[in-house]
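Reading through the structure tokens given below for one structure.
Shown here: the complex without one of its protein chains, the others still in place.
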Amino acid sequence: MSSTNGMIDPDDAVILLIDHQSGLFNTVRDVPVNDLRHYVTAISKVASLLNIPVITTASVPDGPNGPLIPEVHKYAPHAVYVPRTGQINTWDNPLFVDEVKKTGRKTLIIAGTLTSVCMAFPAVSAVKEGYNVYCVVDASGNWSKMATDITIARVAQAGAVPTDTFAIVAELMRTWNRSEGSQFAEILSEHVCHEYKCLIESFGKAQAVVKDGPETNLENYR
Amino acid sequence: MSSTNGMIDPDDAVILLIDHQSGLFNTVRDVPVNDLRHYVTAISKVASLLNIPVITTASVPDGPNGPLIPEVHKYAPHAVYVPRTGQINTWDNPLFVDEVKKTGRKTLIIAGTLTSVCMAFPAVSAVKEGYNVYCVVDASGNWSKMATDITIARVAQAGAVPTDTFAIVAELMRTWNRSEGSQFAEILSEHVCHEYKCLIESFGKAQAVVKDGPETNLENYR
Amino acid sequence: MSSTNGMIDPDDAVILLIDHQSGLFNTVRDVPVNDLRHYVTAISKVASLLNIPVITTASVPDGPNGPLIPEVHKYAPHAVYVPRTGQINTWDNPLFVDEVKKTGRKTLIIAGTLTSVCMAFPAVSAVKEGYNVYCVVDASGNWSKMATDITIARVAQAGAVPTDTFAIVAELMRTWNRSEGSQFAEILSEHVCHEYKCLIESFGKAQAVVKDGPETNLENYR
Amino acid sequence: MSSTNGMIDPDDAVILLIDHQSGLFNTVRDVPVNDLRHYVTAISKVASLLNIPVITTASVPDGPNGPLIPEVHKYAPHAVYVPRTGQINTWDNPLFVDEVKKTGRKTLIIAGTLTSVCMAFPAVSAVKEGYNVYCVVDASGNWSKMATDITIARVAQAGAVPTDTFAIVAELMRTWNRSEGSQFAEILSEHVCHEYKCLIESFGKAQAVVKDGPETNLENYR
Amino acid sequence: MSSTNGMIDPDDAVILLIDHQSGLFNTVRDVPVNDLRHYVTAISKVASLLNIPVITTASVPDGPNGPLIPEVHKYAPHAVYVPRTGQINTWDNPLFVDEVKKTGRKTLIIAGTLTSVCMAFPAVSAVKEGYNVYCVVDASGNWSKMATDITIARVAQAGAVPTDTFAIVAELMRTWNRSEGSQFAEILSEHVCHEYKCLIESFGKAQAVVKDGPETNLENYR
Amino acid sequence: MSSTNGMIDPDDAVILLIDHQSGLFNTVRDVPVNDLRHYVTAISKVASLLNIPVITTASVPDGPNGPLIPEVHKYAPHAVYVPRTGQINTWDNPLFVDEVKKTGRKTLIIAGTLTSVCMAFPAVSAVKEGYNVYCVVDASGNWSKMATDITIARVAQAGAVPTDTFAIVAELMRTWNRSEGSQFAEILSEHVCHEYKCLIESFGKAQAVVKDGPETNLENYR
Amino acid sequence: MSSTNGMIDPDDAVILLIDHQSGLFNTVRDVPVNDLRHYVTAISKVASLLNIPVITTASVPDGPNGPLIPEVHKYAPHAVYVPRTGQINTWDNPLFVDEVKKTGRKTLIIAGTLTSVCMAFPAVSAVKEGYNVYCVVDASGNWSKMATDITIARVAQAGAVPTDTFAIVAELMRTWNRSEGSQFAEILSEHVCHEYKCLIESFGKAQAVVKDGPETNLENYR
Partner (left out) sequence: MSSTNGMIDPDDAVILLIDHQSGLFNTVRDVPVNDLRHYVTAISKVASLLNIPVITTASVPDGPNGPLIPEVHKYAPHAVYVPRTGQINTWDNPLFVDEVKKTGRKTLIIAGTLTSVCMAFPAVSAVKEGYNVYCVVDASGNWSKMATDITIARVAQAGAVPTDTFAIVAELMRTWNRSEGSQFAEILSEHVCHEYKCLIESFGKAQAVVKDGPETNLENYR
């Protein structure tokens, strides 16, 4: 068995963020749009933290699909943007595939809006070319919930691994016992699982009460 | 890898629209009936646009199942209708299978009401005969949501690819950079993803304000 | 008791269609956007059929809220459009209220996007000024389902009558035994309750089988 | 390809109805209990109609699990009941397996309460022994919806075919063009898809109006 | 306080069952259609049991709305049917109101398909004329769930009491300690709350085990 | 304004726990049955803690409705049980009303299974007799969710105050600054809001880490 | 009619933000916790923008309830914090009520975690003392969805106005035609309705394409 215990090797990974555009986001009906923005942000920040190559693209951004959301390149400034010339499946764009090949890496982490199109099509294509493909379903965004249920079955059938944002961040992070630990905690609590932020705040407060004394002293009022 | 990157080759495709009948439509509980009509319309229009053969059939249309919805043959006037003589699985009807074989094509795109019967049965049969089969689950319509969840698992297990209306239109369209681009946009916005129609209207208005000036001039009223 | 048996008197009614704009529609999360368009269309067509005055307005249509959807004025060409100068509650716009008063009618039928703002605010204001107010909740469109639940309680508490699109069409129509009967049937089946369209198709087919003979004759194949 | 086009051969089928007991039914949370009773009734009636062997069993019926619902043996009077001596997986009961083997048939249609236990366990066991297994998920009944979602994945993974009540009835029926056609229609409309009953009633009425004249003559009242 | 403790006096009650027609039933989306049939059946049977007058009517039954479901007059054979001449609000039909007045009773129990129209309109009208009105919402059936939520608020605001099928049966029954007790139990368990049927079966079995000994004797097999 | 600021005065309150029986519980479909048991337990414990009189009753407990769940009298040992002689509305039972009157209190807190019957009927009756009535909807349990939505509207219309288990416990508790504070915390965390139990455990652990040092020392492993 | 047309007069308003604490937030089950934080932030920012007094308080913040979320005082730095000495209903705390009275204002806008306790109790109390009370239900957060449905009915019955975050922001803002217009737009798009942010981005891009030319020029690639 490989040294990764069957998990992703970050050094072999490329992240493909496809068509996360403002117009398309307002057609998404399976993930709340603010959650979707945060999930894409989380993945972008993790890419920066771990120096994983990111390739982005947009589908006709001069039209109603709208611009890429700024978070992608803001939080993954090293991302390479590849313009498309109309192709719906970004794998049909030779410039995009070349950019993937240039990395020399064989594990693709794909998110794309719409899930059943922009995520699923290149996933199917890449699996057929021998890549290990992970589909981050909830960082993609689809036009209907039923379409997402269908797509999970489709990509799994094709041999791509369906995953979610928390899982992909954790799989890349691998251990809390690393110098970037607190940065991962911030990414997860600010962008993925907001209940975690409450946990951190409550934890800090509970300890402060021991260290610094209570904020309110009920005894005084009895 | 094939030149289609694992996607459907429209020149190898036949579309089978099975039992989209008014009576059956009022038994559908997994897709709103107006959406279902639109999804079938979208597929019919795409078939016309790309000259993909369409074969239709109906189950006992003289009885309570009711007539085929008129949209099918209206928007795919080249469709061939094959009457059935009672068979529930249209693949049991030799006339129907002959019609498929006549096309010489090996990729079947199937939608049928009810999903777990009229779509699933011929899908299973055709896979066993060596066809590449795509099941458009949300253009089918089923009597219960649970039955649809079960059917997605069943057809995927059998080797048919489950897909949705937006995805099948996009997979057949392949690129926006084609002469039929605007017709595809109209199909998607009018019949599949109505949020897209709003995007187009808002996009046009935003640009008109720059080109032609605002409709309302708030400054006049301050 | 009044001659209307407590129902709306169409001769006393004015319809207010407020801020049904393409941009705002893509923020709606309680009614599917295509249904919403159809419900507004239905009300517009009924207004034309019964010569009920319609007053429309838009909130900053030159900005991201987008243009009024074209259906409103297309299907209610007699509608009067009153530009707003920034007021969120259209009742704060004296020009709008004047237009209402000019009709001399005292029953207001209000739909507006967003429900909890553009429908609810003028409803509350108009009740306070003594109008009989009906709120068509599902022809309005709101940013969250919970906000709609809250708004139903709010407007009912204020004394406005919450109603739905089917009910308002039926309440204005009053009887099938009128010359416009078939037009109402078309409005309801095409724009409000699509299951009804299937009923009409199946009904026609069932009678055609008796009158014209069956389409398929199973006996021939046994 | 086999003469059944990949569908079940009724002459090779045995139906196993496991633990459909009154007490267990009140623990079911994924299917409304009245629907569940009807689905089991439908399968029992189809078994009688097609002379398919039925084997039933119950889990500790003298205790809180309660008695078998009477519909099973009432509508499939030829069913053989095999008492169990505590085994949860009925395949662990040699008497039960012997009864299956006696039929000489190799296709098992299984429904059982609870789905994730009484249906899933013998399904897994029988697949391992080389049977073709169909699991009727919605005629089973489970203690939670999540457990059902999990079980669909489990039995599909194991190689059993997940299916639903309407689909299994239709797959066994195969064609409307048979002497039992109207009996199948009654089973489906009375026990599986109640919307179908409305279709039949409306269909009959529509034709009666043509044949016998209208029930109400609006003209008289105008 | 009245001798009924604020509950309905069955001797003052009339039941109005309005437009429970096969075609309309297939447009219902808030109550499963089989449940709806059962709820109407339950109310009809209770009317017979307690000799409560029933008045029925249908909206254009010769058209796509379809015939009254047969259960109404089958289980309430004393019901009086009043044809309508197109009026949507049955209170606009003088013949219908006369029939109500003839009973001399002042408490109306109303169910009608669609809820927001056929139940709500006469409810509002009758309250205005001084009747005590109870609306059986789940024995009515509406075209959308949102429309039902809205209608509950509307009729409550108007002063009619919203209620459900179980509650209305129980309110009319008043006590188990009456000669018709077992008939009420059968109505509730067969037509309203099917879990109750399981309770009765399990109860009988549990007692039979004590009286007659167990069906299976596990001791023999250990 | 009263000294309670419009809140319940515990010294004027009586708690009526009606028909919380094992059989009826298995007909409940709006509240998970384990939650329901816990909510009833919470109210019973609070009654004991605050010495609020409790009156219980059961509907035909020798039949399929089953016995009262033992928690009621276990945790409110001072509760008075009043047998009923068949009356569905417990307010029709003079012995029960006498027991209420004996307390001399005028504020009734009512929970009963089924909500739309056993809770709602006595609530309506008691309001009419001048009592202040609070209905604990989620400690009652109803046969359908729609019936619960309807019942909330009905009891609010009648003048009873709808409330929930957490709210009624908090309203009776009034302040954390009392000797029973920790007992209330235990009731809320064990029986009402289980997330609260996690909060308490995490809080304790966070403080223990400060006081006693960490359980695991990651530094040792770097 | 008042000059506010029945809407809130911001100059008469006080905002009460009660118990928005990290621990309590993790018990909330009716609003996603990140949305809840944003809604409270939006209200805090609006208070600052319009100089509306804000009074905050916390329930036992030294214990498991955890600290106030920092957003409240960060975005409403003028807020006055009133410690509580155990009272659950903050209206039972004389210091808190004094702080309200000091403002001399009579319109209270209340949000509090949990909705059915911390929002509802002071709302009921304040209405009884003659205040106009608005309850911002979705900026409160409750332990169950059913409890929220119940609470909407309770506060409306008591005479408080239920409202939502978007509505309260809009009601206070009153018009877009004011100097703070863009700040309100930012509050709504960043914190309340995230779809609005996409609208703004797409709008800007659409206009930029006209003004600055397209980002991608498809013509070059044909």
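Labels A, B, C, D, E, F and G are assigned to the chains in the order they are written; within every chain, residues are numbered from 1.
In this section, a contact is a pair of C-beta atoms (placed from the backbone, for glycine too) under 8 Å apart; a residue touches a chain by one contact, two chains touch by 3 or more.
Bear in mind that the values here come from a model prediction, so they are computed numbers and not experimental data.
S.K.: Determine which one of D:Gln157, D:Ser182 or D:Asn217 touches the chain that has been left out.
M.R.: D:Gln157
S.K.: Check the options D:Thr41, D:Ser59 or D:Ser202 and report the residue that touches the missing chain.
M.R.: Only one of D:Thr41, D:Ser59 or D:Ser202 touches the chain omitted from view, namely D:Ser59.
S.K.: Looking at the whole complex, which of A:Ser44, A:Ser125 or A:Thr163 touches the chain that is not displayed?
M.R.: Of the candidates A:Ser44, A:Ser125 or A:Thr163, A:Thr163 is in touch with the missing chain.
S.K.: Tell me which stretches of subunit E touch the chain missing from the display.
M.R.: 176-177, 199, 202-203, 206-207, 209-211, 218, 221-222
S.K.: In the complete complex, the non-displayed chain touches which residues of subunit D?
M.R.: Subunit D touches the missing chain through residues 23, 26-27, 29, 59-60, 63-66, 85-89, 91-92, 114, 116-117, 120-121, 124-125, 127-129, 143-144, 146-147, 149-151, 153-154, 156-158.
S.K.: On subunit A, what residues meet the omitted chain?
M.R.: Answer for subunit A: residues 1, 5-7, 30-31, 137-138, 148-149, 152-153, 156, 161-164, 166-167, 170-171, 173-178, 181, 192-193, 195-196, 198-200, 202-203 touch the chain left out.
By definition in this document, only the chains that are shown with their structure count from here on.
S.K.: How big is the gap, in whole Å, between where the Cα atoms of subunit D centre and where those of subunit F centre?
M.R.: Their C-alpha centroids are separated by 41 Å.
S.K.: Go ahead and note the Å separation of the Cα centroids belonging to subunit C and subunit G.
M.R.: Spacing between the chain centres: roughly 30 Å.
S.K.: Can you list every residue of subunit C that touches 2 or more other chains, as numbers and ranges?
M.R.: 23, 26-27, 60, 64, 66, 85-86, 149, 153, 156, 176-177, 195, 198-199, 202-203, 206, 209, 218, 221
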